[in-house]
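Please read through the structure below; I'll follow up with questions.
Removed from the display is one protein chain of the complex; every other protein chain stays in position.
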């Protein structure tokens, strides 16, 4: 049995403003480069107005509906106590809380154990484009 | 100190349609079988219309209220852009996003560190019964 070891990295992702940006290929490529066959991948989005989700990777309409739902669930036109950073800031924090900033994905048989229709997405909740950082950690053999 | 090692497995769970299906015993049994006393268990639900949650394992009414809440929060009778796969499909994606598909549970003193009232549940968000797959990964000693 190969000895357990770990690898970590911070990646940067540019977002176009509110969107689900797929990062599956970039993540999978980094994981493959570590040459492990079994292990655990962890992702942490290092922001409070952007988040991570595993979602449908086929129909683009699904992503639009997800963003629309978040828009209705935590709308901009509400009298938030925190409004110093623009009307899209507090909704972005709420949407981040609801969707989450960490993911844990097993690596089995040399590949991430994602289902056929699952993709990894960075969710940008602010209106303007941003550079976002995601910390990656892999432990395995 | 025993040497760190890992184990992984894909389990299949049959769901009866919309429900919280408790999988605590099956998971705990597999973990016990690996003979570790300390470690980290990771679960990944390999679907985009079913999810995982840790919830109250006593009163069944709690599970009914959780499903009812998701039904109100992401109702079927909304003009979703994505409606090719039936009226319960897009709500199922939204409910999956809100509840999440990965869980991380420490193993301490030979047992999962769950609280007394916590159970692990697979949440089926589609109306019809499905076979669902959950990837399990355990790292420990």
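We call the chains A and B, going by the order they appear; numbering starts again at 1 in every chain.
Convention: a contact is a pair of C-beta atoms (placed from the backbone, for glycine too) under 8 Å apart; a residue touches a chain by one contact, two chains touch by 3 or more.
Keep in mind that what you see is a predicted model, and the values were worked out from it rather than measured.
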| item | value |
| --- | --- |
| Candidate in contact with the missing chain, chosen from A:23, A:36, A:66 or A:98 | A:98 |
| Touching residues (missing chain, whole complex) on chain A | 4-6, 8, 10, 40, 42, 44, 46-48, 73-74, 80-82, 84, 90, 93-94, 96-98, 100-104, 133, 135-137, 139 |
| Contact footprint on chain B, counting only the chain that is left out | 1, 4, 38-40, 53-56, 59, 61-62, 64-66, 68-69, 73, 98-100, 103-108, 113-115, 117-118, 139-141 |
